[in-house]
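The complex appears here minus one protein chain, its other protein chains still in place.
The block that comes next holds chain A.
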Amino acid sequence: MRKLLLLTTVVLVGLVFIARLFYLQIYGGYEYDVFEDTAIRKVYNYPKRGYVYDRNGELLVANQPSYDVMVIPREVEPLDSLELNEFCKLLKITKEDYARKLERATNYSPRLPSPFVPQLSKTDYAVLQEKMRKYEGFYIQKRSLRSYQTTIGANVLGDIGEVNRSIIAQQPYYKLGDLIGKQGVEKTYEDILRGVKGIKFIQKDRFNKDIGPFKEGKLDTLPVPGKDITITIDSQLQAYGELLMTNKRGGIVAIEPSSGEILAMVSGPSYNPNLLVGRNRSENFNKLYRDSIAKPLFDRGLQAMYPPGSPFKTLNALVALQEGVVTTEERFSCAMGYRYGNRKMGCHAHRSPANMNIGIYESCNAYFANVYRRIMDKYDTPAEGMDNWSKHIKSFGLGDYLNNDLSVGQPGKVPTAATYDRAYGKNRWYTTFTISNAIGQGEVLATPIQLANMAAAIGNRGYYYTPHIIKDIEGETIPTKFTTPNHTTIDKRHFEPVVEGMYDVYNKGTANMLQVKGIDICGKTGTAENFAIIDSVKTQLTDHSIFVAFAPKDNPKIAIAVFVENGYFGSRFAGRMASLMIEYYIRGEITRKDMENFVLRYSLEHEYEKPYSGESFGINRQTTLEPISEEEFQNLLKLKAEIPKS
């Protein structure tokens, strides 16, 4: 027995030690990760972010250096009050800020770097740099910020901002303090613009001193610079569009039909992209973000879904021809509207009876109600008719996401039989229930970019390219989905009469005031009723002004959709703006100065104030046009003169 005491103790201790080693080294699930190793300092080398050029080679977005003060809380040595004072003064923060920021960083992680004061200016950096080594645990990280060479296109270009923690959790490439594209092309083309940051691993000793490269630098990588991109935007047209949209809310989308390239993408109100650069970014962003009335961050060209109104009639005409339910010469009479059952869809005074040409350029509701019924009634049940119609309409890129390269978008809506089955019950509805679709009201919704695309498809006589913003990526080809045409379900031959009708809209129809000499424009006006809830009462507001057009009539160079909130009838604002944009793009200058003056001079701000005024107000016919002051007007003209000419 006496012999066994030490022996058993030795064996026991051996077992306990191996168990402890197992616990520490294996059970702990510890897998070596150099990024987690506090003995290795990781120094990032941020590459140049790719530049953004417009379609004419104009530089829109470049870079500027910026300096972040970073902190590793564990390594911070307490500062005495003198040092603290000086440090806070250098950083332009208060002592309370210092304590708060340090606590925040500690809460995130005591051993990982967090940004302490981001984006110092060059002068602040110069002063701070010399004294930095006095403050242990703090260091300066150089990054590259955006430098916008323009004041336009904020919604197109987007911006970059610091990654948040949920992004880091999903994409470990990003570390706290890194910048990422937040909106616009910065977001969509983040991977291309960003490049890949380089990293250096440096062995530290326990005094946190660098003692040389880790593994002789075998793991180190060089930064890969971001690639430059060229976008399809014509910055002059974009600038002109934004100018026209001043004092109005709405969206303009212009597309080159032969390629699907987006020439301009305006959302009003807009803002200066430079607001979202640098230390004031979050403050400015919050201001924009919190403006829940004007919603400047809401891209009305891409995200606003409205009933398309009369421009939608052209599609119904095309579907009817494709289905063979009407001929172009067949006439329908219109007695100030279309009666069905005991209800009536109103119309305005025009020649009657109307064939297709008249139906389109006079925008006759009764004509299209009849056509719509023919389309539906071709089939045995309304459901079959509806689904067949829906299929044709969707082939124009309506009712679903366009699947393009823009950071935001909305699907719009094209109803199917299922839509009405859900609302009324299966087979418990008839064509008359859905008759509003005939004139683009009812259940149809579309965004301006979808309408512009629709115009492009009509201009191309039957196909469209998915609208996109990328024109060229340095050393890469753009995705084939943007270079393959999407064909509609309508045969080419059916387009001529409809195009002719749209041409006559300008010649003798609802847009005959908007003609531009020398350019054959095809268009279609639209007006959309809209409502707001004011003090829990559904109140009608002044109609939205809508216009869809393409030009020239043959081999169109531009297709455009303009949408102006509460602009009243289609030709008043949207029509004028579309014609001006077309002329500006094709001719490079404006001959219809009267139209330009009208658009620039009249503001709709008073319309937008109405729902918030607390007073009763008139709409549509009872509205007045309110000019801006002469000084402001001259300012706008000056801005126009400043748009650089290529």
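Rule of thumb we're sticking to: a residue touches a chain if its C-beta (ideal position, glycine included) is under 8 Å from a C-beta of that chain, and two chains touch if they have at least 3 such contacts; residues count from 1.
Going forward, contacts and distances are computed from a predicted model.
Chemist: From the list "Rod shape-determining protein RodA", "Xanthine dehydrogenase family protein subunit M", "Sugar ABC transporter permease" or "NADH-quinone oxidoreductase subunit N", give the UniProt name belonging to the chain omitted from this structure.
Modeler: Choosing among "Rod shape-determining protein RodA", "Xanthine dehydrogenase family protein subunit M", "Sugar ABC transporter permease" or "NADH-quinone oxidoreductase subunit N", the correct UniProt name is "Rod shape-determining protein RodA".
Chemist: Quick one: say which of A:K92, A:K142 or A:K215 touches the chain that got left out.
Modeler: The one listed residue touching the chain not shown is A:K215.
Chemist: Which of these, A:K204, A:R592 or A:K640, touches the one chain of the complex that we don't see?
Modeler: Result: among the candidates, A:K204 touches the missing chain.
Chemist: Could you please point out the chain A residues that touch the chain left off the display?
Modeler: 2-3, 5-7, 9-11, 13-14, 16-18, 20-22, 24-26, 28, 30-32, 34, 37, 39-40, 203-206, 211-212, 214-215
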